[in-house]
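Every protein chain but one is kept in place in this view of the complex.
Labels run A and B following the written order; every chain starts at residue 1.
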Amino acid sequence: MLDDSFEVQVDEPAGPGVPAAGSILYLDGVSVSFDGFKALNSLSLILAPGELRTIVGPNGAGKTTMMDVITGKTRPDEGDVLFDQKIDLTQLDESEIANLGIGRKFQKPTVFEHLSVFENLELALKADRGTFATLMFLLKSEHRDRIDATLARIGLADKAVQRAGSLSHGQKQWLEIGMLLMQDQRLLLLDEPVAGMTDSETEATAQLMLDLAKDGTRSLVVVEHDMEFVRALGAKVTVLHEGSVLAEGSLETIQADAKVVEVYLGR
Amino acid sequence: MKILILALLAFLACAPARADEFSDAVRALNADNFADKIAAVETLAGLGDGRAATILEAMSDGNLLATKDGAILIQRASGFTDALTQAPASGEGAEPITVNNRLRGALRGAVGRLGLFSPDAELRKRAAESVLTSPTPESAGMMRRALANETVPEVRTLLALALANLDLADEDPARRRAAVAALRDSSDPLSRGRLQAMLENETDSEVRAAAEKAVSEINFRLSLVSIGANIFQGLSLGSVMLLAAIGLAVTFGVMGVINMAHGEMIMLGAYTAFVVQELFRAFLPPGLIGWYLPVAVPVAFVVTFLVGVALERSVIRFLYGRPLETMLATWGISLMLQQLVRSIFGASNREVANPDWMTGGVDLIGGFTLTYNRVVIIIFCMAVLGALAALLRWSSFGLHMRAVTQNRPMASAMGIPTGRIDAATFGLGSGIAGMAGVALSQIGNVSPNLGQGYIVDSFMVVVFGGVGSLWGTLVGALSLGLVNKILEPYAGAMLGKILVLVVIILFIQKRPRGLFALKGRSVES
Partner (left out) sequence: MTLHPSLSARLFATDDRRLWWGLGAAALVLLVVIPALNLLPTPGSALHVPNYVVTLLGKYLCYATLALAMDLVWGYCGVLSLGHGAFFALGGYAMGMFMMRSIGARGVYGNAELPDFMVFLNWKELPWYWMGFDQFWFAALMALLVPGALAFVFGWLAFRSRITGVYLSIITQAMTYALMLAFFRNEMGFGGNNGLTDFKDILGFPLAQPSTKLALYLLSALVLGLAFLLVRFVITSKLGRIMMAVRDAESRVRFLGYSPTHVKLFAFTLSAMLAGLAGALYVPQVGIINPSEFSPANSIEIAIWVAVGGRGTLVGAVLGAFAVNGAKTWLTGAAPELWLFLLGALFIAVTLGLPKGLLGLWGQIRRKEVRDA
């Protein structure tokens, strides 16, 4: 592509596999286009195990498309997407990727409206996903305890038997986070987790994210517009713009970057 | 009448020597056994005398009588006449000449061949066609005589071909070679068959080589004709499928509404054609009847447009965003419309006649006919598609329609009356189905179940071509029509259709969005 010239990748990977060493998630040169519109334009990103990363960027920067590519919803036109250094995610479908240990929370909270809050968490519970296994599945007491614990953690203990469809927007956000917790995944992708939450809820969510990242067994990628939230996470920030990485670094470095100020933060 | 007498005189004049032979043969019709009678019939047919036809026809109807003294009489409503002299005669003591089935067959053939000497060129042509399909060595002499007197080139060609067919079996190799040369230019499968039969025991190598070449030339021409015929029939079927599907492409493709009552819109259009035809018959001079069809097309459009708008406003608009429910509700509508029409017009088929200008067709070589009604439907179908494409592309209604399809809230915010556009779009799809119904009334039965026969095919066309793409619908319909017709000779009509359905079902697995799929994020959700 001729119009790619402004975004020159300095570190060309020496070969597949080598630059991915020690990463939990590795994206290199990923491009996706819809009817001529380049949603991702040679995007490259490396996430270390146990890392918490925030991603910011204006609308249309490719944040959601990036998550679609990682979770198998969208197949990239070109580029490598590797999980845990060796698993090629572009060859797998959504459920296979979820079973590898990648969980996702959507921008628009998507819960199963006709099921109860409890049942939503039960479906998310880490257990055999096979058809016959689920047919014969019996909820044991340790499962029940885990679900109850999660219900308490997301503040929905008193709503366990309510239909998920009757929850408020913020409660649905919490429920979806709860479902992510139940899955016990190694990589968590969260798309605008605090949209529609009150300030105190936002604070609690930030604390939850930090807790999750603390023991180093999970990696988190959080897409968020809310700069207060980003600050509270205090993690490395990646700025996306027009489908590529514009800048990367701590929030302070980012906010000082002239390009970022121009395209995103404003003045 | 004058011409008839002149012709008779001419024949008599040119064959005076055979006058006696003729009378003998007529008398021999009353022979003692059937074998002799048949021989006499063949003789009469071979003589090529104009009078023979009347006599033989009378004989086959049981109106030929013989008197004790050997005179042969023809019985008419007006009385008896002598078969030879045509003079009135007394039927006293005359007995009908008995006829059996074999004799009757011989009579029929003889009368047919005698047509070669009819003064009417059209009759001669028909007779020549019949001898061409079944030439017998006995008629060779007669055909040569007829050929000598024939002036119409078309009939001459036919006769020459028929003679050539006979000459293939001639003793003289030169004659056989001439016959092969004459047959080389024909495109008649029968001639090819005779040439092939001849090759089985042809000994003359030169004639053999010529015949082989002739067979391969005829084969080549016939295969061209059959390809042409297949393409035409495929296009014809494809255009019928296309007509049935265009309306659906609008309601399904543009609005995403599955209209199971689409077939009933077609049915309503066909009944509109019937009503318009009946009104023409009842109130307008008979000379204008041919005009009912051009009138029925816009009337059907208006009728089904209004029905479509009424349905959209009363039922379908409450079901937007619930496609499965829409499907069931429109199925209910289709049942009610069928029953309504059945109650009004009865369950039996109604006859919608082709106007005169649409009947008949052009005979092309190889027995393949381009029928006018099929040609008209192909043209009509393309015109409808073209008009629709133009409407969507260039009119402000088309612009609004596309706007509403792509972004309903935005279109609404810009002041486009989305409700009215929905109703009009649905009406448009229904109206096109109505016009299709008028066209389909020209090639099939008009009954309350008419629409049911088209609904599965129409959906297949739209899905195969790609939802939302008129171009896809066109390509989908024509290719399905062609594939159907190409499969038919090998698999039979029913199995061909089944195969096509199976292929589409498998095809949709590979390309769930059809041939000409729209891409992009909006489609994926």
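What we mean here is this: contacts are C-beta pairs under 8 Å (C-beta built on N, C-alpha and C of every residue); 3 or more make two chains touch, one makes a residue touch a chain.
All values reported here derive from a predicted model rather than from experimental measurement.
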item	value
Residue among A:Val30, A:Ala124, A:Leu175 or A:Leu212 that touches the chain left out of view	A:Ala124
Selected from A:Lys38, A:Arg53, A:Arg104 or A:Lys159 as touching the chain missing from the view	A:Arg104
Listed residues B:Ala329, B:Leu470 or B:Leu487, member touching the removed chain	B:Ala329
Chain not shown: contacting residue from A:Asp77, A:Asp93, A:Asp145 or A:Asp158	A:Asp93
Residues in chain B touching the chain absent from view	258, 260, 315, 318-319, 322-329, 331-336, 338-340, 342-343, 452, 455-456, 459-460, 463, 494-495, 497-498, 501-502, 504-506, 508-510, 512
Residues of chain A in contact with the chain not shown	71-73, 93-95, 98-99, 103-104, 106, 110-115, 119, 122-124, 129-131, 134-139, 179, 183
